[in-house]
Structures are given as C-alpha cells and as structure tokens.
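Comments concern the structure below.
Omission of a single protein chain aside, the complex is shown with its protein chains in their original locations.
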Amino acid sequence: MDMEPEESTPHSYTDDKAAYLKRLRRVEGQVRGIARMIEGDEYCIDILTQVSAATSALESVALRLLEDHLRHCVVHAAADGGPLAEAKLAEATAAIKRLVRS
Amino acid sequence: MDMEPEESTPHSYTDDKAAYLKRLRRVEGQVRGIARMIEGDEYCIDILTQVSAATSALESVALRLLEDHLRHCVVHAAADGGPLAEAKLAEATAAIKRLVRS
Amino acid sequence: MDMEPEESTPHSYTDDKAAYLKRLRRVEGQVRGIARMIEGDEYCIDILTQVSAATSALESVALRLLEDHLRHCVVHAAADGGPLAEAKLAEATAAIKRLVRS
Partner (left out) sequence: MDMEPEESTPHSYTDDKAAYLKRLRRVEGQVRGIARMIEGDEYCIDILTQVSAATSALESVALRLLEDHLRHCVVHAAADGGPLAEAKLAEATAAIKRLVRS
C-alpha cells in the first residue's frame, strides 16, 4: 500500500489511519464518560473539565489531519502549480480559520 | 422539584439532563462519523469540517453547563457570601479560562 | 469605598484600573512591535509568534474583566434576584461565548 501512494492511498492520512481511529475511539469514550457524569449528577465543574479535555483531544486530531493535509495534498498541488494549487491553499486556509474560530 | 433546589436537584444542570444527554449522544455520533470518514478514505478537508463541527458542538455543551452553573451554584454561593463564594467564583473563572484556551 | 458599591465604584474593575491600563499599554506596545517587524521584513513565523502572544495577552485582560464582572455586577444583581439577575447572567454568558469563539 505504501508503494504507490498516489494511486492506492488517496489521502494524506491513510498511513496513519489506525492512529487516528484509536484517538477518535478515545474521544468517543470521553464523550460517553461526560454523559455518564451528567446521568450520575456529578459536579458541573468536573464535567466542564472533561468537556475541555475532549475538545482539546478533538483539536489535536484536527491539527494532525491538517498537518498531514498540508504535507501531502497541498504541497503536491503547489508543486504542480496553477489554479489547483491556489484552490488547495485557499481551502486549507479556510479550514484553519474554522479551526481557530471553533 | 424547584421548591427545594438545594436538596432535590443537587446540580444546576439536573432539570435539563435529558437535553444534555441528547446533545452528547449527537456529539458521540459525530465522532463516530469522523472515524467512518477516515476508514472510508474521505477527503481530509471534509473530515476537518466535521471535526470543527463536533468541537463547536462540545463547546456549546460547555457554555450551557457553565451558564447553568453560574445561574445556580455560583449565584447561590455568592448570595451566602464568605470564603465559599470566593472559592466558587475562582473555580468558575478557571473553568472559563480552560474553555477559552481549549 | 466598599460600603456603597453601587454608588462609589460604578464598575467592578475600578479598583484595579491602573493594573488594567498597564496591561493594555503593554498590548499596545506588542501590536506596535508587530507592525515594526513587518516594516523590517522579519520572518513570518516570528511575527506570528508575536501575534499569538498579543492575542493571549488580550484574552488574559478579557478573562480578568470577566472575573471582576462576575464577582461584582453579576453576583450583586443575582443577590437581588428578579429579572435583572437573569438579564445579567444572560449578558455575561453571551460575553463568555464571544470570548470562547473569538
């Protein structure tokens, strides 16, 4: 699979799929844990701490996806140049903006 | 239930439990959806958009928990005054700080 | 001065005015420094580091203003109860939301 990255691994994060899925399962567990805390009437501030932790974990996933995307998709498009390169950069910048604002 | 807030509703979010649990189940579904997008080799930018959406959803939960907490726990403690009031305010401010920074 | 908070200290941050003004002058200096870095053709990443530092400094000012506001205005209104209390809480929550999203 790693032999022909352009053909068989269409996206930048493919090599790292297992790591991403593991991180996301952990976030899913954190969100379920927050629900259990609410069901168990736990203290609001402790729940908020867990919500901040889950938010940070999701942001880490986003930052890693973004880095992989810049490294592969954007840089490849940029090396080719032309309007696609510009479009990819604008798209990546919009994603960074959503991330900063979210 | 509202008659004896201190005894029968131990926390500020208790009346709204069902709404919180529904929102959290939706976030859990979003996180699972992101994992499926990665398994399905979907486009990185589309995945990032979903991660930003899940992050925003979690932040909304946090803002709502915080508002409930201020309305009930902090305001009650503040009405009583004394060191507990100050401790509650410092605790709430620290939670807001984590939220702003996360 | 603390006897008649409603009359002699019109706002929660009044006692700390000098500290706020000092922090804001420092932020102003940081922003001017960023302009000088751009005029001097300094490296983009170094400029970005300074922009992040100025943003964090402004957020610290906001968090401190918010804490003072909760401690004084919101808590006083809440002790009085009624629709004003609710309005103050809603207003503070909206400010926290703007802060988290900005």
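In order of appearance the chains are A, B and C, and numbering begins at 1 in each one.
Here is the rule we use: a residue touches a chain if its C-beta (ideal position, glycine included) is under 8 Å from a C-beta of that chain, and two chains touch if they have at least 3 such contacts.
Note that this is a predicted model, so its numbers are computed, not measured.
Enquirer: With the missing chain put back, which residues of subunit A would touch it? List them for me.
Expert: 59, 62-63, 66-67, 70-71, 74-75, 78-79, 85, 89-90, 92-93, 96-97, 99-101
Enquirer: Mind listing the subunit C residues that contact the chain we can't see here?
Expert: Output for subunit C: 10-14, 17, 20-21, 24-25, 27-28, 31-32, 34-35, 38-39, 41-45, 47-49, 51-56, 58-59, 61-62, 65-66, 68-69, 73, 91-92, 95, 98-99, 102.
In this text, only the chains that are shown with their structure count from here on.
Enquirer: Just curious, how far off is subunit C from subunit B if you go by their C-alpha centres, in Å?
Expert: So the centroids are 23 Å from each other.
Enquirer: Mind checking the centre-to-centre distance between subunit A and subunit B? Centres are C-alpha means, answer in whole Å.
Expert: Measuring from centre to centre gives 21 Å for this pair.
Enquirer: If you average the CA atoms of subunit A and of subunit C, how far apart do the two points sit, in angstrom?
Expert: Computed from C-alpha means, the inter-chain centre distance equals 31 Å.
Enquirer: If you look at subunit B, which of its residues touch at least two other chains?
Expert: 59, 62, 66, 92, 99
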